[in-house]
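In this view, the complex is presented without one of its protein chains, the others remaining in place.
Going by the order they are written in, the chains are A and B; count residues from 1 in each one.
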Amino acid sequence: MGDVKLAFIVQRPQYKGETSRLAITHAIAYQTVEILLEDGDTVTPKLCFVGEGVLGLQKGQKAMDLYGITSTESHMKNTLLVDLDVLVCKEDLAKYGIPEDAMPDAEDMGADKKIQVVPFSEIQKVIEDSKHVLFF
Amino acid sequence: MKLGVFVSDFKLTADTLDRLKADKLGIIFVQNGVYHATTKENGKVSSLLDKTANLYALSEDIQIRGLKETDVDKRVKVVNYGDVVDLIFNEYDKIAWL
Partner (left out) sequence: MATLTIGCFPGLVGNMTYDFALKLAEAAANKGHKVNLWFSGNATGSIKSHQKHLKDYSTGEKYLKALLEKGVEICTCEACTVARGIQKTEGIEKIQWNAMHWYLAKIHSSDRVLQIGGE
């Protein structure tokens, strides 16, 4: 069956609910799915943040210090470290006044991959090009 | 892309739905989403009913709320769980829960 492309669309903000964080951790799980698949089969999620989903992605999060839990920022760094494509909607960042350079990166961990801030039309294309779309 | 979208809330999902484009869009109203099909707000029907001709509402979720099929807007087809399964497999190639 080869590769199956998935669009993970996060539309809810982080922290109040668990769903938006679970989107990230489920996407990261693509790294180990091969142990359950036939040789040559893979799953490739693209993680996209739209609407209120763009809230809570900024650098400088203190979740571990204050609540003793892993921050979304830390999850995002891990996402980049395992080479997942992460797309954040440009229009929605602008709508909420969040500068693009507030997005975290994982350069300090050695990741080459960076968060891509893109127009919604590119996220629509990811949805169209994927076999399945999963809204979180 | 043929996209079937489940709408389960009365208020919250229009924003995302407004932006999604599909060659064929279907909206399946379930849970509190069925109010889009049955209820007018200040005399106006839900704007979601203008988004596509492919509108469905789950019978069980209409009845549980004390509503009747006669309360459902004429543009919306009332379906049961078995019909929803057929919609998922036969009418749309991707499905989404908003």
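Just so we're on the same page, a contact is a pair of C-beta atoms (placed from the backbone, for glycine too) under 8 Å apart; a residue touches a chain by one contact, two chains touch by 3 or more.
Keep in mind that this is a model prediction, so the values were computed, not measured.
Undergrad: Quick check: which displayed chains does the absent chain contact?
TA: Looking at the entire complex, the absent chain's contacts are A, B.
Undergrad: Looking at A:12, A:46, A:75 or A:90, which residue reaches the missing chain?
TA: A:12
Undergrad: Extract the touching residues of chain B with respect to the undisplayed chain.
TA: Residues in contact with the chain left out: 6, 8, 30-31, 60-61, 80-82, 84-86, 88-89, 94-97.
Undergrad: For chain A, which residues touch the unseen chain?
TA: Where chain A meets the chain not shown: residues 1, 4, 6, 12, 16-19, 22, 25-26, 28-30, 32-33, 35-37, 41, 43, 45, 132, 134-136.
Note that in this section only the chains that are shown with their structure count from here on.
Undergrad: What is the distance, in whole Å, between the centres of chain A and chain B, each centre taken as the mean of its C-alpha atoms?
TA: Averaging C-alpha atoms per chain gives centres 28 Å apart.
Undergrad: Of all residues in chain A, which touch chain B in the complex?
TA: 9, 11, 50-51, 120, 124, 127-128, 130-135
Undergrad: With touch defined as at the start, can you tell me which chain B residues reach chain A in the complex?
TA: 1, 3, 15-16, 19-21, 94-98
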